[in-house]
Each structure stands twice: as C-alpha cells, then as structure tokens.
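Here the complex is missing a single protein chain, while all its other protein chains stay put.
Moving on to chain A:
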Amino acid sequence: MQQITRQPTVIRRTRAGKINIRSGNRVSLVLRSTLWTLGALTILAFFFFDYTGFRPLQAIPETLYNLKAMFLEPKLSHFGWGEAAMQVAITLGLGALATVFGAVFAFFLALGAAENLSVPWLSKSIRVVVAFVRAVPTVLWVLIFAIAAGLGSEAAVLGMLFHSVAYLVKAFSEAFEEVDPKILEALRSTGAGWWQTVVHGVLPSTFTYLLSWTFLRFEINFSVAVAMGAAAGAGGIGFELFMASGFYFDLREVGMITYMILIVAIVLEVFSTRLKSRVYSAG
C-alpha cells in the first residue's frame, strides 16, 4: 500500500525540456558562485585602481626595451663577481638560518598542535596563534623587528622565522595527524611514555615528509630573503637588486642580478621536486 501512495519523484527539467541533472547539487552551486564572484570582483577591481601616471602606450614599449636591455645585455658594473657570489651566499644564509630555526621550533609546536598527540585546549590555542602569525606579511614582521631589535641579519632572521614557524607548524601537524593510530596504540600499550611514542613512532614514520616540507620552506625562504633585502634593508643580493634598480637605474646590472637569483631558485626548485618525488614514491 505504501508504495502506491508514495509521491512520484519530481523530475526537474530545464526550459528546453531536458532533464536537469545538476539541480540541487550544492558542490556545483558553491563552485559556480565562487567563480562568478571572483569574476565580478575582478572586473570591479579595475575601477578601484589608482592610475596616477599610468601611460600604457608608453609603458609597454618601454618595458619591452628595458627587458631587452636586462636579459640580453646583462653586465655587472658596481661590484665584481666575488662580491656578487658573497651577496648570494648572504641571502642563502639568511634563508637557511630562518629555515633551520623555524623547523626546530615548528617541530615542537606541531607536536602540541597535532590533535592525536596533544590535548584539545593546547592544540586549539597553538592553531589560533599560528593563524594570526601567518596572516601578518613577513615584511611587516621584519620591519617591526628592525625597529625593536635594530637593523641587521638578526632582525631579518627573526622576522622570517616567525612566518616560517607558522607555515611549518601547519604542515608538520597535518603530517603528524596522519600517523597510523595503530602505531601509537601499539607503542602506548607497551607502556611507552609520550616522548618515547614521539621518538620511536611519530618521528620515523613522518621524517621524510618533514624533511621535504622543510626544504620546500627553504626554497620559499630564499625568495623571501631576496625580498627582505630589497624592502627591509636586510642585505644580500636583494639589497643589490634594489640599489641597481632604484638608485643607479642600471638595467644591465638588474638583469645580471635577476639571472643569478633565477639560477639559484631553479636549482633549489629542481632539488625540492626530486626530494618530494622520492618521498612520495617511498611512502
């Protein structure tokens, strides 16, 4: 009896009479509205721009000319090759310091932030703090530390450290949370303490992931260090880039410096891609 009285399924049709297979699909609705909103905001954006001194007809040929001078006739004029290598080394050094310290701090904080290894209140509060720290642009951290701690590599490393820690805590704690609960349970049942579970259970099964994330962060920190040199006076190749373009207007030197940065960045990227593919093929 029940089957007879049941209402027939409503078939929604489009205006053309086709069966509408998309109706009621929340995913596609959200997806579509996101795309439309982004499109609308993009069009709207051009009305909010400040166009002072913008002359596209002049600027485009000029850019092409500048790019030609930069990339086809690169030349160093204000410093030699030895100095240039030294500046690149400084930038790499700033990135490396921020990454190494960041990874160490992030490891311990991530242990506290991972839900399977920590207590809820601690994990929640670390997450909130980390989200806040991550939302402040790195350059603002560096500039703030520059006043508070004085200019120099200390301010740059501390500023970059803040952001690196926040980034790595998120990545590390997600890796920790994916550790097989059976491993933790097995260790706990043998009477292992918290540190013993971390050292013998969590660390071995996530170590390669942690390494690959850390190296990825080093890749990011290199370009951040270039930026800090240019925008916050942290020294290194970024500062030379800023001087060459902002003070000497020496396009050929800008080109040469850009080439140097590009080569280092590509080497780092290739290395980190290799590391990542090795990690994923192993795991």
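In the analysis below, a residue touches a chain if its C-beta (ideal position, glycine included) is under 8 Å from a C-beta of that chain, and two chains touch if they have at least 3 such contacts; residues count from 1.
Note that in this section contacts and distances are computed from a predicted model.
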Protein name as given in UniProt for the chain not displayed, "Nitrite reductase (NADH) small subunit", "PhnE/PtxC family ABC transporter permease", "Spore germination protein" or "Multisubunit potassium/proton antiporter PhaD subunit": "PhnE/PtxC family ABC transporter permease"
Options A:16, A:38, A:72 or A:119, residue touching the unrepresented chain: A:38
Touch with the omitted chain, as defined above, among A:144, A:183 or A:275: A:144
Interface residues of chain A (partner: the chain not displayed): 26-27, 30-31, 34-35, 38-39, 41-42, 44-46, 48-56, 58-59, 62-63, 66-67, 70, 86, 89-90, 92-94, 96-97, 100, 131-132, 135-140, 143-145, 147-150, 152-155, 157-158, 223, 226-227, 230-231, 235-236, 238, 241-242, 245-246, 249, 251, 254, 257-258, 261-262, 265-266, 269
